[in-house]
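Every protein chain but one is kept in place in this view of the complex.
When the chains are written out, they are named A, B and C in that same order, and each has its own residue count from 1.
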Amino acid sequence: MEHTANYIGLIPLLPLVGAVVIGLMHMFTCTGKAFSEKLYGALACVGPVLSFFLALVVFFHLRDLPVDQRHLTHNVFTWFAVGDLKVDMAFLVDPLSGLYLLFVTFIGSLIHIYSIGYMAGDENFGKFFCYLNLFLGSMLILVLGSGPVVMFVGWEGVGLCSYLLISFFATDTENVLAGNKAFIVNRIGDLGFVLGMSVLFWAIGSGGFDYLSLKANTHLLTPGVGIAVCLLLFIGACGKSAQIPLYVWLPDAMAGPTPVSALIHAATMVTAGVYMVARFSFMYAHFTTAGTIVAWVGILTALLSAIYGMFQSDIKKILAYSTVSQLGYMFAGVGVAAYSAGIFHVFTHAFFKALLFLGAGSVIYALHHQQDVWQMGGLKNKMPRTYMTMLIGALALAGFPPFSGFFSKDEILFMALANGHTGIWLIGVLVAAMTAYYTFRLIFLVFHGTPRNQEAYDHAHEAPAVMTVPLIVLAAGAALAGVLNLPALFGGNMVVSTWLEPSLTEHHPHMSHGVEILAMLASVVAVVIGITIAYKKFGQGAEEPEFTGFAKLGYHKFYVDEIYNAVFVQPFKGIGSVISRFLEPNVTDSFVKFATWIYRKAGTSFKALQVGYVRVYALYMVIGLSLMSLFLSQSIN
Amino acid sequence: MFSEGLFYAFSVLAVLGALGLVLFRHPMRGAMSLVVTMISLAGLYSLLSAKLIFVLQLIVYAGAIMSLIIFIIMFLNIQDNDLPVEEKRFAYTAGGIVVLIPVVYFLIKIAGTIPGVEATIVGSGFGGIKEVGLVLFQDWLLPFEIVSLLLLVTLVGAVVLAGKRRVGK
Amino acid sequence: MFEYALSVMIFLPILAGLALVLFPLRGQVARTVGLIVSIVILFMGIEMFIGFTGTSGMEYVQNTPWIESLGINYALGVDGISLLVLMAAAILYPLVFFVFDTRTKGFYGNLLIAQGAMIGAICATDMVLFYVFWEIMLLPIFFMIGLYGGANRLAATLKITIYTIAGSLLMLAALVYVGVSYHQQFGKWTFDIVQLSALDLGGGYAVLAFIMFMIAFAIKTPLFPFHTWLPDAYTEAPTSATFVLSAIMAKIGVYGIIRFVVPVFEIEFARFAMLLSLAGVVGMIYCGIAAISQKDMKRLMAFSSASHMGIIALGVFCMNVQALTGTLFQIAAHATSTGVLFLFVGLLEQRMKSREIGDLGGIAYRAPIFATFFAIAMLASVGLPGTNGFIGEFLIILGALKFSPFIAVLAGTTLIIGVCYMLWMFQRVFFEKTNEKTAEFQDLTAKEMLSFLPVILLILAMGIFPQAFIKKIEPAASQQVAKLFAMSQAQVADTAVPVSDQNNHKN
């Protein structure tokens, strides 16, 4: 099986080739006679599905290897080498990236299939699948990259695709602005990433700039440099994974088509930051200060966006804030050195969040692009399959046992407690209650009660099979994925954590089962409270309330967007116009203007001497002669 | 010492004539005083044993050129009110003199450095037609030809300028 | 035959250009001649690139005495430092002749002369020869903007001419100083750059000469605050001239610093490196922010180009091999992306009769091929991995970090600023709703597509397989840096001594 490693390069390549082929086809036909949607759909799914099977092959090959040799590297070519810096276009599959690979390709394939139904009839059908394939390819590069630079390629690639897909319906300025925002905010994070990479390189990169060599050389880092690197990289993660203060783009990103929200803004791309922190676990574990900062940023983000989520009225925005909130959990997890728990939450979150988004998409599709939850209601009879699957997703998201979200979230909270971060644990439990509240608020408002918009209700219908089948598959995952990492308490043996062991640098603290049970009970109680309140308020149908006081602040997201706009965006535009209106013409130009002014002024002054009378010119000559004589007669005797 | 007396006499006359040229308002008077200068200069040439130039000065300058100028002045029949108004003429002259004093001073200083040869005796042929002619047609042949060409061009030019009035109509 | 290749590449375009200017020909004939000449140069350039061995020395050397009493030679050569600049000058030219066909023969003639002069300036290894070509370079630009430019062409022409002439004169003075000091130290005359690098200069005059050289190159590059000629000149110049200015000529400024200033003035260079890099970075930010508020697409591109030149110049001042290689690579990368972007703007202008961003919109739907090409060039310009823009920028920021973290952070903001103005422009031009003007927009014709496709592919190829280029330039860059270090480290003790050196030993 030596040659298995050589397939690795194909995994990201297949979707990329698909993207190029579809892109070319679309580009040359979109203004004329287009190819059929079936052809596009088939072509689009070939790449991801093949990649998924290849990933399976690689994954099982990896499983067959002894634990301490579980890494396959495929060096495709030397990307660039300058001085000590040598960057290979190389791909690494180890337990961490193997697991990621598997669910990225799996969920990616599902969403491709789902999108065939969702996007049917769109005039840019081909373009959509080109972007989607491109995205998947980039994501796979991100996951498979053997070093930070290759990861950065995928990192930026997914950022680009995110931009393209958010602004997919580009005739609407709002959508494009959302795309711009996503790209620019991501770029702010990327700046941190690039600087972090650079610092890391100058510190220990000359011994090889891939994860394995870096891991071996981590001990050479001084604490200051190490923490700097960790924090700089974390800025990158903040941008990509929508953490404070760079989370603002993600809710706006819901402007894209719903499958995009599911694929990119829930399941895959946004978790890249978590993946990156886990990838660099050898550093974050080494420099715990940085880890703690990560954890606190994460849990605060979770709290903040949960507050936002409680007051939103757009179904996708609610899910978006829940995504941000769950990402906060993941960061709290990886921050408190519970890397496997964080990654496991990524894994389960991918299922239930994709499920919720696709379910929401199905609702939106049924109601002809109506996204306001206050216009919905009572849909459970009309869309039973969607309702059931979404309910499973909601339970998983809320962390209700025994659904997958319960195990992963609880593991994170428990690890926080076990590692001595009681504050994080407390906030985490609070957020769990809030999560349960807003999730079920959504469910109750959409599916229960009476229809608020009768006309839309009458036209509603269940989505076609191409859309519901992925929902069912995902629902199964959302319900059952938790089993994979069943803690010892329930007789499990933490399959995922054990599997990830070789890739991560973590140690499992030992705490008595008693504490574990208590912690678990606390979060279950919180969830139940959350659901109960939601039922009380919305279970029987409710009308849109007027928000006042704190709720109003929450509804307006604490005016953070407006503040950012006033503090960053407008000043920059202002400076820009000051430069081009004032500084450019008046200040920097002043050198050349001054020079020409002197010449012109001198010219006009000397012009007065040019009276036009020949005798006056003769007089000048004589004056010159006279002065010369005065000067020269000094030198004679 | 007779020659020195003559030199001073001619010098004073020449300077007076030049002053007259500069100061008289009417060009006719200026022309007449210039004639005085020309003739005094001719005398000075003779003192310098330049026989040919003495003759030429009298014939060409004082004779031909000055008659031409006077002829033209009379031809134009200049009245007093034709003349430009030069109110501050003397102030200008004073200013001009101030400007020129350094020049004069410098040039005189230079002239003082030239070794003054006190009245060497020159051969009787010096400055005669034959000697000048020999030099002219041997060493200076090309410039001579050029000057003749210049005269030709001038002739043509004068005809063209003067002939304009016919063309104009 | 190939040993005279450089001379041919210099004088074939110049002679052809002169012929076009002097003989009465029709515009189309002139264009065909220009096209043929530029394609010949293109193939010679490719052949030269393939044949280039990538050791650190000079190749394709030619050396004939020119003015022997002053030791001035007709000396040409290519090494890793000049290779990619030369390629930029040699390879991109046919595009200009392919795409735009409405110009007169004088314009085409000037274009060719500019190419010859630029190749001459790039290949010259004798300072005086370089200076001669440097001056010749300006002439065609003068005519191209002054005769064929936009509405405000005269002001723009005057501005660029005043600026560059002022710079050139300073350079001439400094050049004389260098020659004379060589004569004083070694007792013979030479302007050969290799021999001049042996000079040991010091004192106030050396600093003065260094500043004079730097001003000359800073104006051409342009470095902040000498950039003010650029927006006007780029905007008013006809598209092809803007292309020549931005894609190639500006790079010769940076190239000149690397080739002629650094080897001669090591100590002064090390002393001023911080200030200069600050100028580069500040210029980058300044021009980038200025670009945000532009309403004219071409002017926006002009500011963007100036902004990128700041980063490219920064790589030179960081004095390490990564940054220098990054600069050399970025020179070529930026030539492709910015050059193509300017040509695209020209195409837009030709079709829409307007460059105002506000007038446009929704072009992506009308012209998907055009939009895709534009987007690829734009992404290269903002440094997206996978395009050639990333490699250079990454290497420069990486190198800058070693030089000074502060500078590196500022330099890194290019990632953000570039995206800001580019995306905003892209949004307003290509996205949003089509209006009655853009509804009629024609996509690229087959001819245009075929002529742009190679460059677009080159952008991607240079991004995916940069090593093919880097391995040819890296030896020369590391040699230059090593020399610089050997000379300056002894004298300037406090210049960025690498922390990582100790780590290297440990590893």
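Quick note on the criterion: a residue touches a chain if its C-beta (ideal position, glycine included) is under 8 Å from a C-beta of that chain, and two chains touch if they have at least 3 such contacts.
The rule is short, and it goes like this: contacts and distances are computed from a predicted model.
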**Complete:** Of "Hydrogenase subunit", "Peptide ABC transporter permease", "Sarcosine oxidase subunit gamma" or "NADH-quinone oxidoreductase subunit K", the UniProt protein name belonging to the chain not shown is "NADH-quinone oxidoreductase subunit K"
**Message:** Under the definition given at the start, what are the shown partners of the omitted chain?
**Reply:** A, B
**Prompt:** In terms of residues, what is the contact footprint of the unshown chain on subunit B?
**Reply:** 7, 11, 14-15, 18-19, 21-22, 24-25, 27, 30-31, 34, 37-38, 41, 44-45, 48-50, 52-53, 56-57, 60-61, 64-65, 68-69, 72-73, 75-76, 78, 82-84, 86, 89, 92-93, 95-97, 100, 103-104, 107-108, 111-112, 114, 116-120, 122, 126-127, 131-132, 134-136, 139-140, 143-144, 147, 150-151, 154-155, 157-158, 161-162, 164-165
**Request:** May I ask you to list the residues on subunit A that touch the chain which is not drawn?
**Result:** 606-619, 622
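In this section, only the chains that are shown with their structure count from here on.
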**Asked** Which chain's mean C-alpha position is the greatest distance from subunit C's?
**Response** B
**Complete:** subunit A and subunit B have mean C-alpha positions lying a whole-number Å distance apart equal to 101
**Request:** Mind checking the centre-to-centre distance between subunit B and subunit C? Centres are C-alpha means, answer in whole Å.
**Result:** 69
**Complete:** Per the C-alpha centroid definition, the whole-Å distance linking subunit A and subunit C comes out as 36
**Request:** Mind pulling the residue numbers of subunit B that touch at least two other chains?
**Result:** none
**Fill in**
Where subunit A touches two or more other chains at once, the residues are none
**Fill in**
In their shared complex, subunit C is touched by residues of subunit A numbered 23, 26-28, 30-31, 77-85, 149, 152-153, 155-157, 160, 163, 167, 170-173, 176-177, 179-180, 183-184, 187-188, 190-191, 194-195, 197-199, 201-204, 206-207, 217, 220, 572-573, 575-577, 579-581, 583-584, 588-589, 591-592, 595-596
**Message:** Considering only the defined contacts, which subunit C positions touch subunit A in the complex?
**Reply:** 158-159, 162-163, 166, 225-229, 231, 286, 289-294, 320-322, 325-326, 362, 364-369, 372, 379, 384-386, 390-391, 394-395, 397-398, 401-402, 405, 408-409, 412-413, 415-416, 419-420, 423-424, 427, 430-433, 443, 465-467, 470-471, 474, 477-478, 498-500, 503-504, 506-507
**Item:** subunit A to subunit B touching residues, read off their complex
**Value:** 619, 622-623, 625-627, 629-630, 632-633, 636-637
